[in-house]
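What you see is the complex with one protein chain gone and the rest in place.
We call the chains A and B, going by the order they appear; numbering starts again at 1 in every chain.
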Amino acid sequence: MARAAISGRLTWQLAEAVDVLTETPHVKTIAFDVADWAGHRAGQHVDIRLTAEDGYQAERSYSIASAPNGTRLDLTVVRIADGEVSPYLADELKPGDRIELRGPVGGYFVWEPPQGGPLLLVAGGSGIAPLMAMIRLRAAAGSDVDTRLLFSSRGWDDIIYRDELERLNGNGLTVVHTLTSSQPPDWTGYARLVDAEMLAEVGPSPAERPRVYVCGPTPFAEAVTEALVHLGHDPQGIKTERFGPTGG
Amino acid sequence: MPPISRGFHRKRQPDADPSRVPPGQYVTGDFPVLSAGPTPHTTLEEWSFTIRGAVEEPVSWPWEEFVALPSETITTDIHCVTKWSKLNTSWKGVSVDTLLGAVQSEAGYVTAWSDGGYTTNLALEDVTDGRAWVAYEFGGAPLEPQHGGPARMLIPHLYFWKSAKWVRGLTLTVDDEPGFWETYGYHNHGDPWLEQRYQGD
Partner (left out) sequence: MDKLMLDGNAVAGLLQEVFAAEMTTAIGSCATCHATDPVGATHVYLGAGIVLRCPHCDNTLAVIVRDERRAWITFQGIRALGLAL
């Protein structure tokens, strides 16, 4: 039984936006400062709450995309066209604006350098967020543990954190992309949905007993997990976080 | 009052006559999909609707016979306990009056039961006199599985958890027997106009 991660009653804390970055045409990262932030583990998320002037409230959950860094935490938001919260966060929110958040939450879908590897991280679209926190933490800790990221995106311009991943590639980290909808003219990489053959090629093999983290929309997570088990990976070694159409 | 997030507001709702919106509800143009479990995928060949329990003789209709029963087109407002209301929804289905007319019973309650194990309980007066249907079309098309197809209960005067998705039959009971959500915290009756959401309301 794993030791309890972070305990204690959760309370809503005030978070101030300090920076907004454009990742892709539909995706922004918002950096927040939370005065009494006690830190977080890579893979955890926060629940956020917005209150309108008439008292209406909406809550959503977002994975923390940044490695622990004092009172700062980054959330990556995909703008859903007819959503209620994501268009506000992606288009309206400015540095200085405030939201409430509580967390960090989750002790199951986390990774820390002492846990070692090899690591297999499989991301579908915005599912990259919690895995990016793990990759960033790994880099900050100077870890060279064998880590392979298989990242599924629609097209080249949809790859979230694309440039940073290119910079971090190396030192034991291998980044492999698959582009499922459209590919650049000179593309020689994978151009289909993640399947067993692709996972077998990216590795590590089941015999190496990797720690596997899968994150993305439910159909993606289900297909990947099924393929991994089919290849012989131990189901107990696979942790999954499913993103759903919870609001938008 | 929690801190206000500058510029945040509720998603724009369709205009609606307030007298059609029960207390605590908001009107949506969407049709949110909520479920207590995996979507069943019963084929029409496998499907049947059964009335059983405290009846003289149980009765069962396979699909072809069920959709050949006298049916109605119903346009109505629906209200979910999670606070959304959807106005002017249109359905086609068989009145529960028609179905209960095929059995003899002294029982005062029914339990609607569904593929996947879901149940909900109703008093007889809540499903008779033109207040309830078993619906198999929505918006002029066959009811989709995510919204309860092949057929679901349609009982618009109560919160929509009473309109059981994937319904396969009614069991007549002498005593009121709380169903799934009624057991786990929701109100036994569920009248949206009295805001009967939770146990004890």
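Basically, a contact is a pair of C-beta atoms (placed from the backbone, for glycine too) under 8 Å apart; a residue touches a chain by one contact, two chains touch by 3 or more.
These numbers come from a predicted model, not from an experiment.
Q: Among the options A:Glu16, A:Asp47 or A:Asp195, which residue touches the chain absent from this view?
A: Per the contact definition at the top, the residue touching the missing chain is A:Asp47.
Q: What chain A residues would touch the chain not displayed?
A: 1-10, 45-47, 61, 102-103, 105-109, 217-219, 222, 239-246
Q: Considering the entire assembly, which residues of chain B contact the chain that has been omitted?
A: Touching the chain left out of view, chain B contributes residues 33-39, 80-82, 117, 146, 159, 161, 181, 183-186, 197-199.
The rule is simple: only the chains that are shown with their structure count from here on.
Q: Can you work out the whole-Å distance between the CA centroids of chain A and chain B?
A: 38
Q: Give every residue of chain B touching chain A within the complex, in rising order.
A: Against chain A, chain B makes touches at 1-11.
Q: Would you tell me which residues of chain A are touching chain B in their complex?
A: Residues of chain A touching chain B: 12, 14, 49-58, 82-84, 88, 92-93, 97-100.
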